[in-house]
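I'd like to ask some things about the structure below.
For this depiction, one protein chain was excluded, whereas all remaining protein chains were kept in their positions.
To keep things simple, chains are lettered A, B and C as they appear, and every chain counts its residues starting from 1.
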Amino acid sequence: MSTTDRELRVGMVGYAFMGAAHSQAWRTVNRVYDLPARVRMAAICGRDPEKVADAADRLGWESHTTDWRELIARDDIDIVDVCTPGDSHAEITLAALAAGKHVLCEKPLANTVAEAREMTAAATTAQAAGIRSMCGFNYRRVPAVTMMQQLIAAGRLGKIRHVRAVYLQDWIVDPQFPLVWRLQKDKAGSGALGDIGAHIIDLTQFVTGQRIAGVSALTETFVKQRPLPGGSSGLAATGPADGATAATGEVTVDDAAVFVARLDGGALATYEASRFATGRKNGLRVEVNGSLGTVVFDLERLNELEFYDATLPAAEQGFTRILVTEGDHPYMSAWWPPGHIIGYEHSFTHQMRDLVEAVATGVDPAPSFADALQVQLVLDAVTRSAELGSSWTEVEPSLAAVAG
Amino acid sequence: MSTTDRELRVGMVGYAFMGAAHSQAWRTVNRVYDLPARVRMAAICGRDPEKVADAADRLGWESHTTDWRELIARDDIDIVDVCTPGDSHAEITLAALAAGKHVLCEKPLANTVAEAREMTAAATTAQAAGIRSMCGFNYRRVPAVTMMQQLIAAGRLGKIRHVRAVYLQDWIVDPQFPLVWRLQKDKAGSGALGDIGAHIIDLTQFVTGQRIAGVSALTETFVKQRPLPGGSSGLAATGPADGATAATGEVTVDDAAVFVARLDGGALATYEASRFATGRKNGLRVEVNGSLGTVVFDLERLNELEFYDATLPAAEQGFTRILVTEGDHPYMSAWWPPGHIIGYEHSFTHQMRDLVEAVATGVDPAPSFADALQVQLVLDAVTRSAELGSSWTEVEPSLAAVAG
Amino acid sequence: MSTTDRELRVGMVGYAFMGAAHSQAWRTVNRVYDLPARVRMAAICGRDPEKVADAADRLGWESHTTDWRELIARDDIDIVDVCTPGDSHAEITLAALAAGKHVLCEKPLANTVAEAREMTAAATTAQAAGIRSMCGFNYRRVPAVTMMQQLIAAGRLGKIRHVRAVYLQDWIVDPQFPLVWRLQKDKAGSGALGDIGAHIIDLTQFVTGQRIAGVSALTETFVKQRPLPGGSSGLAATGPADGATAATGEVTVDDAAVFVARLDGGALATYEASRFATGRKNGLRVEVNGSLGTVVFDLERLNELEFYDATLPAAEQGFTRILVTEGDHPYMSAWWPPGHIIGYEHSFTHQMRDLVEAVATGVDPAPSFADALQVQLVLDAVTRSAELGSSWTEVEPSLAAVAG
Partner (left out) sequence: MSTTDRELRVGMVGYAFMGAAHSQAWRTVNRVYDLPARVRMAAICGRDPEKVADAADRLGWESHTTDWRELIARDDIDIVDVCTPGDSHAEITLAALAAGKHVLCEKPLANTVAEAREMTAAATTAQAAGIRSMCGFNYRRVPAVTMMQQLIAAGRLGKIRHVRAVYLQDWIVDPQFPLVWRLQKDKAGSGALGDIGAHIIDLTQFVTGQRIAGVSALTETFVKQRPLPGGSSGLAATGPADGATAATGEVTVDDAAVFVARLDGGALATYEASRFATGRKNGLRVEVNGSLGTVVFDLERLNELEFYDATLPAAEQGFTRILVTEGDHPYMSAWWPPGHIIGYEHSFTHQMRDLVEAVATGVDPAPSFADALQVQLVLDAVTRSAELGSSWTEVEPSLAAVAG
């Protein structure tokens, strides 16, 4: 715990998977890092009164409510953490910013480009008043990913030639898996594309420092009808529901999306997001080839980074498996001795560390809403390309660029 | 050596990398397999009299010539093995078929679709006279690839959902690497696309039993001018030439090609062929996801196949690294004890085994020229899509389909 | 958080590496698991008043003291968690048991067999009064290790033939690394052997259900003199000290220990513990071969288990990399979705879960002090064998066996 007495009081909206992950991070961040402020887990908000009470108790929040407007209205909340499905991101975030709260909004920023533009504009306005905004692309804070970005920024890969990125899962391969909210366009915005494709779009733009300029894309919904979930929850679990019923409904999002792209620095890239890649559970894998080297990252082995350094003597070149657990590695000096690996959840702990530090010291954290809007614009280009029979589609300029 | 006295006399045209690899296979095939005929390495042909004499001596051919027409004209040649650059495949192959020789033609079948169509038509005609033709997509005969095909054909993967295939090399990353024939369109037809992209197109169509229906593609030549090679050889080595001179010439082929595709069975696919993937030496990697399982193959570890069987109990599912060296595995009962791995060269030995068996027993070997034409049609669609700004481009029907 | 109101109040002695790891686990356990009691982190104890106050604040303990006797004397402490160096385990644990406290004692149980016997006897006496004791061999609770044990117990490996176990680290390879307490026999009892060798002894006895019957051992101290640490801390960090001075002292423990062994079920085994295995950071690797299969575990990839099932069809056998992150896997249903890995620290969270459940429901947790004594007896046999020139040395029977 830091020596400061300054507190940052957090109110979180949402209590499902992301809520649990964020809670673990909020609970842990001051235990591991010396920070200029202490987090208080002040309030949690959810729609179901019983479940939110239980979540508050289980996850360690001091109070709970079913009304997010009430949470935002409280004077004793400094940061609003938005963990709801994408269809409510814009409304809650705009209200929170308007109320002068710092905002951490889960990815994707919004379900539409229009919403994302509005949110980015609001964040820019709020910024002038010292209000900070951040979008929750937590994988930027996996130490191996941060290291990947640092190596590239330091020129260690030379000129970037290729990016290949996949995010593969398999949790809906079974046609009997029910029609949960993540399979409904009105709630989730899109399917694999927005849910996991967004991560690899952000991650590759982050590590290369380049933007995706245009795409040719294909999307597919392999299973078009699914059983309705037995339960009433809009925040259903990610595993198959036991109470699947005979009634079925239409899957209105993509099961998979693939696209080729050009980055604005000249690299060729391929992307794939799928929930139908049997055997791949959390298979985010990114490889970047440059004229001087290559880096490879695999989220299922998130403590490792493979680095090929083509400047070494030819006979000694190879892919070096770096165990990113040394004190010299990003975020790791506060953790365990070398070789003692950390888990998925600490990408959030690191995110909270950087957010707390940014808010407390008065700087803007990254990724900004503008960064997230850029992801949204790529998602939009992918969707449009797919709708137009995989025709080449340029990514629209963001607000900032338009303003410029 | 088989107990038969029947001989098949081979004449090979070309003596560079492919010539050496084919020679090793011809030399070995009867030593390992019991076959209905014995191979005689009768003659080798190449343009440079001194080099071809040396090659004959080194590689074990009984005679040599600089005139491929002379070789084809000989009565004592049964099989013509065409290992030259792609620009001469059509002429030599058509002449050989016309002369009643069985033909093994290296991939890609030709430099243009028109040539490939003509060759396929000639092969069909010759077939009626008992003349056999085969295109040298040798990777089909890597035991792990054959096993992959067998697993899919047996339904072990269920419905195919995704194919992702890359063939990555890095031998021209250095801008000082010279302008060898493989970088010249008039000789090589295309660059990474035709040279190595052709392999993954054939391999994935082979293992899935499906054809690529359409593509959206990007190609790129990252380094547009390169030093002219110091030497005069049109068959330059694959390593950087020592005698690179100050004069430069234009690279007229692609350094890299990426495309998304739909297979005619409904799967989404991504493909990438590149000579700029630093650290990847012979990085052919193919993954196929089906509704019941997944297979993964990596040419740099060609004795292994990864198989994910989603019909096993959930807690025991995983990627099984099968060492494809058991007597039960394709082609392997004739080799060493389990775990004693074989090398790249024996994909050719297995190819020669199947060709000898087909010729001796009077059946048509695979891949046929029609199969190779299908690859050519995909290459053509990729090229056209890239030229049209990555627009969606359907793969033309082959002759057979047109005829139908 | 569980719905119960029952509290278990924990007092922890020690605040270094193990103290931090245990704290994270105590803090997390009720947030993840439904348990019949809630943990209160009541008090922490350490020798340095300033440091222990800081640790209490940082790690989240309600109170702090420099006197462990005072902590034990408190009525409002239910469980004493002993995280000190091995030379004080016996004294603190015996006092805690005498005071009627449940005890969790870090491994190794003690620095000598005599102490371990006394502690085991005390635990047996306390047990009659409903007082629970557990030794902190936390790696038993890595889900992949638990699964390994379950597979073997279910007969999936058949008759056990071989065990090979290594625990390799490299943090003292540099001869300038200072003489910290872990390198001093009076404090640490032994070196690599007791610190990390103890883990693989317990782990292999746990997963096989067999005891080590006898050993032939070699130990070595490669670097016999090291700089004295600059600081005064007896609980120095595991990294090289900045303030290393010119004065040196004698390393009085082993740097490495290797031994061959027979298990009482007939298997042959090899063991190695070293702090001089350059590049191995936390390299605990265990392989067990049985007549029907093999399992392999590697702590640097602790979310994975390799399983070879020799009852599958021959052509499909191989090492299956199971990602032990499914709801069906031990301890994992409470965590994240499949493929979202957990870190080293949660071996402790799982340990606390089982301890809380055992105490709350009135059953004895494992590993018991008797289990830990068995490890101590093996350590003793290894030490004696090494002293007697690697002669064969049988492991002494434990108290229980003697009593029997």
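Quick note on the criterion: a residue touches a chain if its C-beta (ideal position, glycine included) is under 8 Å from a C-beta of that chain, and two chains touch if they have at least 3 such contacts.
All values derive from a computational prediction rather than experimental measurement.
Student: Among the chains in view, which touch the chain not shown?
Tutor: Looking at the complete complex, the unshown chain comes into contact with A, B, C.
Student: Taking the entire complex into account, which one of B:63, B:149, B:221 or B:282 touches the absent chain?
Tutor: Residue touching the absent chain, from the options given: B:282.
Student: Could you tell which one of A:298, A:326 or A:394 touches the chain left off the display?
Tutor: Result: among the candidates, A:326 touches the missing chain.
Student: From the list C:63, C:150 or C:390, which touches the chain that is not on show?
Tutor: Of the listed residues, the one touching the omitted chain is C:390.
Student: In the complete assembly, which of C:262, C:321 or C:353 touches the absent chain?
Tutor: Of these options, the touching residue for the absent chain is C:262.
Student: Considering the whole complex rather than only what is displayed, give the residues of chain A touching the chain that is not shown.
Tutor: 147, 307, 309, 314-323, 326, 328-329
Student: Can you name the residues of chain C that touch the chain not displayed here?
Tutor: Those residues of chain C that touch the unshown chain are 157, 161-162, 164, 166, 168, 170, 173, 214, 216-218, 220, 222, 256, 258-260, 262, 266, 268-270, 272, 274, 276-280, 289-294, 308, 310, 317-319, 389-392.
Student: Touching the missing chain, which residues of chain B?
Tutor: Given the touch definition above, chain B has residues 1, 17, 21, 23-24, 27-28, 30-31, 57-60, 169, 171, 238-239, 280-283, 299-303, 323, 325, 327, 336-346 touching the missing chain.
What we mean here is this: only the chains that are shown with their structure count from here on.
Student: Chain contact graph: line, ring, star, complete or other?
Tutor: Its topology is that of a complete graph.
Student: Which chain lies the greatest distance away from chain A when centres are computed from Cα atoms alone?
Tutor: B
Student: Can you tell me which chain is nearest the middle of the complex, judged by mean CA position?
Tutor: A
Student: Counting shared numbers against all numbers at the contact of chain B and chain C, is it over half, same, or under half, different?
Tutor: Answer same: the two copies use largely identical residue numbers here.
Student: Any idea how many Å lie between the Cα centroids of chain A and chain C?
Tutor: Those two chain centres are 36 Å apart.
Student: Quick check: how many Å separate the C-alpha centres of chain A and chain B?
Tutor: About 42 Å separates the centre of chain A from that of chain B.
Student: Determine the centre-to-centre distance between chain B and chain C, using the mean Cα coordinates as centres, and give it in whole Å.
Tutor: Each chain's C-alpha centroid was found; their separation is 55 Å.
Student: Multi-chain contacts in chain C: which residues touch at least two other chains?
Tutor: 323
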